[in-house]
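A single protein chain has been removed from this complex, and every other one stays in its place.
This part shows chain A:
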Amino acid sequence: MAVGHGDSSSSDKKSTDALNDLQTFNAENLQSNMKVIYYSRTFLSIIGGVIAGILGFKGLIGFVFYFLVMAITSAALTAKAKFSIHSYFDTWNRVLLDGFFGGLMSFVLFWTFAYDIVHIF
């Protein structure tokens, strides 16, 4: 039986240029990879917030700590992708910047929460 290259419903292929292989990719797997990054970043933002609260950071140094945690997360995600980003994502920006500001909100929330529990009450 011939494998259909025509319209297949399971893998949405984008663009029509057959020569430029970077344009067409399996969007369903890309979305799944983005979800993995999102969960990892959110969880580590929360943990980073709790640690910043316990250590008693106040002011700017807490945000510096958040950038540090996010940088370590980006490096770890790149290592998880075995350093060949192009076989799992389409651009570098997705791995490095996606979920950054959403994580910042969670970080500040849990930072204030942990700080209040440990240092004020």
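Here is the rule we go by: a contact is a pair of C-beta atoms (placed from the backbone, for glycine too) under 8 Å apart; a residue touches a chain by one contact, two chains touch by 3 or more; residues count from 1.
Here, contacts and distances are computed from a predicted model.
Its UniProt record calls the unshown chain "Membrane magnesium transporter", which is the correct pick from "ATP citrate synthase", "Membrane magnesium transporter", "WD repeat domain 75" or "alanine transaminase". Although one chain is not displayed, its contacts with chain A can still be listed: residues 1, 3-11, 13, 21, 24-26, 29-30, 32-33, 35-36, 39-40, 43-44, 47-48, 50-51, 54-56, 72-73, 76-77, 80-81, 87-90, 114, 117-119.
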